[in-house]
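Mind having a look at this structure? Questions to follow.
Here the complex is missing a single protein chain, while all its other protein chains stay put.
On to chain A.
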Amino acid sequence: MSFVEYGDTIKDGDTAIVFLGHESMFPVKVQHGTVTQTKYGVIRHSTDLIGKKYGSKVTCSKGGWVFILHPTPELWTLNLPHRTQILYSTDISIITMMLELKPGSIVCESGTGSGSLSHALIRTVAPTGHLYTVEFHQQRAEKAREEFREHGVEHLVTVTNQDVCKNGFGVSNIADAVFLDIPSPWEAIGHAKSALKAEGGRICSFSPCIEQVQRTCLVMEEYGFTEINTLEILLRVYNVRTISLQIPDLGKAAEDNSSTGFDSCSPSHQGSPCANLQQGTVQFKSGVPLREVVGHTGYLTFATKS
């Protein structure tokens, strides 16, 4: 296993994702002799995990079962231990595309935070690119280093423990892209510019508040960045459900019912409305939005140095 390379079987030392069902999962570090408790019973690593194929169904001691999944940056994002507020895959995907990242890209990031974005960046720039990430909080920086080592990606990332607003990224003229997720990004724009390659590159700043965006945009303009563009991306998830609506009784005779347009159809015909005349209901499949959704994460401001 590695976060940048698929493996077929589970090995000692791997990080694997235990999938319990319906968005319920957690990561485990696979180790000989270790056991993991789940609500379906105990998983014994030596016998239940090591040597098995990723994607297998594993039966736990109480007879329940779980799936063991290969780690990906997206699954990690959903399962990582939070040390800070993190970026989720929706924002990460647009950041990756708008920064034009690909294998071989050199990226600078600050702050590292919980490493949610870092894992996605490393995955994209591997095997020939590199991530320089700066975190001013010593403990967080240390923890991130440890995780990168455990996940087999330490050769692709350099974690620096310093204040990016004061000391910059510790590199100059080598980056293809810079990403900022700090409270005062405008103070780091100058450093970002000098970290970017002389021939140019892309920059992105993530801020929750519009006032932060305004200050950042002004400073970007001052430093000669072009193509300044601010956007926001929101994810809508739908539950797929079969809905049944009752047909109101308007006092019509039974014969009339068949001509109301809700002709009964065979049960095998999925997806289209069908009526159950006995019960006086119409059934159909629908994508129902979740009751509560994320309304705002942050504004993403992109710009080009050329």
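In this text, a residue touches a chain if its C-beta (ideal position, glycine included) is under 8 Å from a C-beta of that chain, and two chains touch if they have at least 3 such contacts; residues count from 1.
The criterion applied here is as follows: contacts and distances are computed from a predicted model.
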item: Complex member absent from the view - protein name from UniProt, among "tRNA (adenine(58)-N(1))-methyltransferase non-catalytic subunit TRM6", "2-oxoisovalerate dehydrogenase subunit beta, mitochondrial", "Protein HGH1 homolog" or "CD180 antigen"; value: "tRNA (adenine(58)-N(1))-methyltransferase non-catalytic subunit TRM6"
item: Touching residue (missing chain; options A:V28, A:I106 or A:A120); value: A:A120
item: Missing-chain contacts mapped onto chain A; value: 4-6, 8, 19-23, 53-57, 67-70, 72-74, 89-90, 92-94, 96-98, 100, 102-104, 120, 123-124, 126-128, 199-200, 210, 213-214, 217-218, 224, 226, 228-244, 267, 270-271, 274, 276, 283, 285-287, 299, 301, 304, 306
